[in-house]
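Pasting in a structure now, in C-alpha cells, and then I'll have a few things to ask.
One chain of protein is taken out of this complex; the other chains stay put.
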Amino acid sequence: MNPDPEKTGLFLVGVRGAVGTTVLHGIEAIRSGMPTVGMVTGGAEFAEVPLADVERFWVTGWDVTGNAHRSAEDLVRTNVLPADLVELSAGLRDRLEMSIAPGVPEPEDERMVDRASADRLQLSANEMVDAIRGDIRDWMQADRTRKAVVVYLASAERERSLPEVWMDPQADVLALLNDAPLDISRSILYAIAAIAEGVPFVNFTPAPGAAIPAVAAYARKQGVPVLGNDGKTGETLMKTALAPMFRDRRFNVMAWEGYNMLGNKDGAALEDPKRAASKLANKDKVLGSILHESPGLHSGVRIDFVPSLHDWKTAMDFVHFEGFLGAKMQLQFTWHGSDSALAAPLILDLARIALLAQARGEGGVVHAAAAFFKNPLEFEEHDFHRQMDLLRKWMRSGA
Amino acid sequence: MNPDPEKTGLFLVGVRGAVGTTVLHGIEAIRSGMPTVGMVTGGAEFAEVPLADVERFWVTGWDVTGNAHRSAEDLVRTNVLPADLVELSAGLRDRLEMSIAPGVPEPEDERMVDRASADRLQLSANEMVDAIRGDIRDWMQADRTRKAVVVYLASAERERSLPEVWMDPQADVLALLNDAPLDISRSILYAIAAIAEGVPFVNFTPAPGAAIPAVAAYARKQGVPVLGNDGKTGETLMKTALAPMFRDRRFNVMAWEGYNMLGNKDGAALEDPKRAASKLANKDKVLGSILHESPGLHSGVRIDFVPSLHDWKTAMDFVHFEGFLGAKMQLQFTWHGSDSALAAPLILDLARIALLAQARGEGGVVHAAAAFFKNPLEFEEHDFHRQMDLLRKWMRSGA
Amino acid sequence: MNPDPEKTGLFLVGVRGAVGTTVLHGIEAIRSGMPTVGMVTGGAEFAEVPLADVERFWVTGWDVTGNAHRSAEDLVRTNVLPADLVELSAGLRDRLEMSIAPGVPEPEDERMVDRASADRLQLSANEMVDAIRGDIRDWMQADRTRKAVVVYLASAERERSLPEVWMDPQADVLALLNDAPLDISRSILYAIAAIAEGVPFVNFTPAPGAAIPAVAAYARKQGVPVLGNDGKTGETLMKTALAPMFRDRRFNVMAWEGYNMLGNKDGAALEDPKRAASKLANKDKVLGSILHESPGLHSGVRIDFVPSLHDWKTAMDFVHFEGFLGAKMQLQFTWHGSDSALAAPLILDLARIALLAQARGEGGVVHAAAAFFKNPLEFEEHDFHRQMDLLRKWMRSGA
Partner (left out) sequence: MNPDPEKTGLFLVGVRGAVGTTVLHGIEAIRSGMPTVGMVTGGAEFAEVPLADVERFWVTGWDVTGNAHRSAEDLVRTNVLPADLVELSAGLRDRLEMSIAPGVPEPEDERMVDRASADRLQLSANEMVDAIRGDIRDWMQADRTRKAVVVYLASAERERSLPEVWMDPQADVLALLNDAPLDISRSILYAIAAIAEGVPFVNFTPAPGAAIPAVAAYARKQGVPVLGNDGKTGETLMKTALAPMFRDRRFNVMAWEGYNMLGNKDGAALEDPKRAASKLANKDKVLGSILHESPGLHSGVRIDFVPSLHDWKTAMDFVHFEGFLGAKMQLQFTWHGSDSALAAPLILDLARIALLAQARGEGGVVHAAAAFFKNPLEFEEHDFHRQMDLLRKWMRSGA
C-alpha cells in the first residue's frame, strides 16, 4: 500500500503533558467533525491558503514520565476534554504509548523521570542530539511520513547561561555541541536535531530554542523554518490586544499589574523563581514595548501556583491610567481559561504555518508567526493587531 | 490690530455641560503647558500633519440652561477638573457666559429651560436654523474668526420619526425644513445651519445629525465636512478594541453582557427608555459586526443611572466564550472613568480633523474619523484597530 | 418485613427540574460516602442534634413535564453532576419516573405541560388540593413512610392578587378555597395540602405559599411547620453576609447595583418581567433593611437570561460607598456558581429542620430557618450572621 503523501508527523516534546494530550484528542475530534474553534488558521479567510490538512496529522513524541491515559482522565475531570471523546480514543492513546521515545531530562530532574529517560542523561550533548535525530528518523520511516514538525512543550526551565560563542551567528552549532555545558537547555538540543533532520521546529515555551543566534543561523542555512518563543494564550494575549488602545488614545498608563494563578504542572514548575524568571520577563516586556509613550509605567507580573485550578488559569489585571487633565481612571479584568484548550489549537496552527513556510522555501525564523508568541523571535512588535496584519499578509502572499 | 488668522472658533451645542466645561478648561490648561494626555492627534506620530493649533481655539456656543461657574465647581468636587485650574479660569468663564447664545430646546423640555431658549420654541424650523446661523455669524464677526467648528453635545434625545423624503439624498434640505415636524431632532437643525455657514459639524451624541441622507448630501454639495455619530469613549471603546482578538483567535463568543452605570445628566436622561434606545442600539451593534463568526452570540447592554457616580461611569462586562473542544471560558472587565475627561480631548481631535478635511477640500462625511464614534457615519467597520489604521493613513495622506 | 421507621419522604414540586435532580443524586452520593459539602446541618457543631438521617430520605414528587434522565444528562454536560454518579443512578431515576405524580400547572402553561398535568387544570381549587393530598397519602402508604416533607421548587411565577380575606389569620383556608381565583398560586394549594396531611411545607421559590396569613395560621393551628420563602443561594447570600460589615463600620453606602445572569429554566422564566417582579423585590429589600443608616442608598437589581451559562449563574455587584470625610470608595464582586449545586444541599437542610421542628411540636412558621431565605416568613432581620446565630441557638435549644 502506498503511504499517504499528506500524512504529517507532529512530534511533541512533552507529548504526555496536558497540552500534548489535548492536541492528540483535538485532532481526533476534528476528524469526527467537531468545529475548529480556537484555531486561527481554520477561519474562512484562509480557506484558499494551501495549509496542511489537520486531519492527516498524527501525533507522537518524547516524554520523561507520565501516562497518556491518566493525563486524558485528568483533563476530563477538570472539564477540558469531553468524557466521550476520551473514552472513544483509548486505542489512539495505546498506539501513542507504544511509539513514545524517552525524553532528555534536565540533570536536576533525574530522580523524577522514568528509567529510559534517565539513561539519556549519560549521553554527551552530541549523543543526545543524535538520539533525538534517530527518534525522528524512526518515526518517519515507520509511518512512511514525508513531512513533520517538532513542537517543544516541556515545562518552564530555569534560566542558565551559555558560552558567548553561541551568540555568534557564524558559529557552527554542531561543533559547539562538543563543549556544550552539561545543563544546556534541552530546547536547544531538540531544535538542532529537528533542523538537522530538515524538520521545522516550533518552541511554545519560554526556553531559548532557536532564539540562540547560532541556532537560528543554522536553521537559515539549512533552509528549515523555526518558530517561537513562548505561546501567547492568556493574560499576555489580553495585554497585547488591549495596550494598543491605550497607546492609540494616548492615555498615560501609570501602572499595569498582572496576577496569574495556575494549577497545572507548569504552575508547579513556576513556583521555583528560577524557572519563572524567563516567563515573567516575556510577560512583562510586551507592555513597555507597546506603551513606550507612557514612560512612568509601573508594570508588574506575578505567577502563583494554585493547585485547585488544575488546568485552568485565572489572571487578574489592574490598569491604572491617566486621562485628560490628570483624571485617574482604572481598568480591571479577569481572564479564566483552560491552559490546554487555549494552547492546543495554536500548536496545530503553528505546525501548519511551519509547513507552509517550508513548502515556500523559507528557512530560518518565520516572523509572520509573531502573533502566537509572547517573545517572538527576531521581532520587536508586540501589538497583537499589527502582528495579525502581518500574518494575514504573509498567508496570502503565496497566492 | 489684525486678527489672528489661526484663531478658530469651537461652537459647542450644550456648552455649559460637563464635557463643554472640560473642553473650555482643557484648552486653557494646554495653553499653560499641561500635556495633551488623551488627545489622539497630539501624538508624536502626527507632528508633521498641519493640524490646527489647539491653543488658538476659543470656545463659545449654545445652551438652554445652567451656569458655567457651577458646572466647573461640580467637576472639581467630583475630581475631574483640578481646583486651581478652575480658580484661575474664572475670567474665561465670565467671558464665555457673556457670549453664549440661547439654545433650541426640545418641545418637551420647555419648562426646564431659560426664557431666551424657550422663546426659540416659538420659531418655525426655518427660523430656528436662521437663528443658529445668525449666532455663528455674530461670533465669527465679533472675534474676527475665519475658521470654526460646530460640535453637538446635547443630552441623549428620544428617537423620533422623520418623513421618508429626508432619506433621499437628492432632496433639498432647506426646502424640507418648511414642512419639518415640530419635534425634529435639534441635531439636524444645528447641522444644517453649520453646513449653510460653511462650518464643519461634529456630532458627538446618538442624535441623527448628518446621518440623515439629505443632510449628508447637503454637506457634500456645500463641500463642508461632517463627522459623527456618538463618541466612543468607554465600554464601547473597550468592546471594539477587544472583540477583534476574539475574532482573530476564532473563539466562539457565546455571550457578551455589558452593564453601564452613569451618574451625570446623560445618565439621568438615559433613565428614560425612549432616550436610551439609540445609545443602546449603537453600543450593541458593534459586537455583532466584529464577531460575525460567532453566530449564536447573545449580547446585552444596559445603562443604569447611579447618581453617586456623578461624572464617572463604571462599566462591568462579562464575556462567555468557547474555546477548543468546547471548553467554556470567561473574561470579565470593569472600566471606571470620567465621562468628561474621556470625551473632551476627543472633541479637540475631531475639531482638528474636521478643519484638516476642510483645508483639503473634502466635503461630506469624513470616514477617517470612524475610530472616534460608536456609530460612524456611512461606515461599517467597528474594529478599533482597523479604524485607527484608516485614520493614520488619512492623516498622512496629504503629506 | 417491617418498614424502616426512619424512612423519610422528600416530595418535591418540580421534581424533574435541575434542583430536584441534584437533590436526588446528591442523596445517592452521600449514601456512597461523598462528603456533605454545602450542607449547613452536616457540620460537626450540629453532630449532637437529633436531625433526620439524609441517607434515609427518598425522593419523589410532582412535575408537569420533562424527564429525569434528560435532566441528569444536562447537568453532567454543564459540569454540575459527576458523570459516573449519573450513570450509576439510572435505576434510581427509573423508579422516580414511575412514582412521579402529575403537577398542577398554571393556566397559562396549559399547552406546555403533559396530558395528565393538563387534566388537573379542569379541577376546582378544592379538588386540586384533594388530588395533591391523595398523592401524598399514596406515596406514604406505598412506601410505608411515616414522615415526609413537601418542598416547593416550581419556576418563578408572575405576581397575582388574592382576595383580601386571605390576609386574615382568622379565615378558614379550606372554606376560602371554594371561591379561590382560577389562577391562585400553586404554592398555596401545595402548602394547604401538605398542612392538611400533617406534612411540613418548605417553599424555596419567590411564590407566596405560607406567606399568606390565612395559610400560616392554618399551619399553626394544625401544628405543622412551614418554612420559606425563596432560597438564598448566591448574590443575595453575598449581600446579607457583606452588608453587615458596611453597617458596622458605618460606611455610607451610596449605591449597590447587582447584575445577575442566569442560563437555566429559571433564568428563562425571569425574562418575563411579571415573573421576575417578586424575585427582584426579595433580592432588593434585604439591603435597605440592613443598611438603614445609609438613607440615600440607591440599590438596583437586574436579572438577565444568558443561555450559554446553563445551570450556572454569575452575579456582578458594584458597591459605591463613602468613608471618612467623604472619601468615595468601591467594592466590586463577581460570584460564579452552579444554581443547583448551591440549592440542593439547602433543600436537605430545610427538610431536616422542618422535621426537627415537627418532632419538637413546633407548628407554624419556623423562624430559625431565616438564614436560608431571601424573604424569610414573619421575619425582618436579613443580616446573615444574626440569622445564623438564631439557627445555632434554636438547633441546640432542644438539648
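The letters A, B and C name the chains in turn, as written, and every chain counts its residues from 1.
Everything that follows uses one rule, which is that a contact is a pair of C-beta atoms (placed from the backbone, for glycine too) under 8 Å apart; a residue touches a chain by one contact, two chains touch by 3 or more.
Just so it is clear, the structure is predicted and the values come from calculations on it, not from any experiment.
Enquirer: For a quick check of understanding: of A:50, A:307 or A:398, which residue touches the chain that isn't displayed?
Expert: Within the whole complex, the residue contacting the unshown chain is A:307.
Enquirer: Can you say which of A:143, A:257 or A:381 touches the chain missing from this structure?
Expert: A:257
Enquirer: Identify the residue among C:345, C:363 or C:376 that touches the chain left out of the display.
Expert: Of these options, the touching residue for the absent chain is C:345.
Enquirer: Write down which of C:152, C:204 or C:251 is the residue touching the left-out chain.
Expert: Of the listed residues, the one touching the omitted chain is C:251.
Enquirer: Can you name the residues of subunit A that touch the chain not displayed here?
Expert: Looking at subunit A, the ones touching the missing chain are residues 254-255, 257, 259, 261, 296, 298, 300, 302, 304, 306-309, 314, 316, 318, 320, 322, 328, 330, 332, 334, 336.
Enquirer: Since one chain isn't shown, list which residues of subunit C touch it in the complete complex.
Expert: 22, 25-26, 29, 34-40, 42-44, 79-82, 85, 237-238, 241-242, 244-245, 248-252, 293, 322-338, 341-342, 344-345, 371, 384-385, 388-389
Enquirer: Since one chain isn't shown, list which residues of subunit B touch it in the complete complex.
Expert: Residues in contact with the chain left out: 79, 83, 332, 334.
FYI, only the chains that are shown with their structure count from here on.
Enquirer: What's the distance between the Cα centroids of subunit A and subunit B, rounded to whole Å?
Expert: Comparing mean C-alpha positions, subunit B is 45 Å from subunit A.
Enquirer: Taking the mean of the C-alpha atoms as each chain's centre, how many Å separate subunit A from subunit C?
Expert: Taking the mean C-alpha position of each chain, the two centres sit 49 Å apart.
Enquirer: Would you give the residues of subunit A that are in contact with at least 2 other chains, written as numbers and ranges?
Expert: If we look for residues of subunit A contacting two or more partner chains, we find 79, 332, 334.
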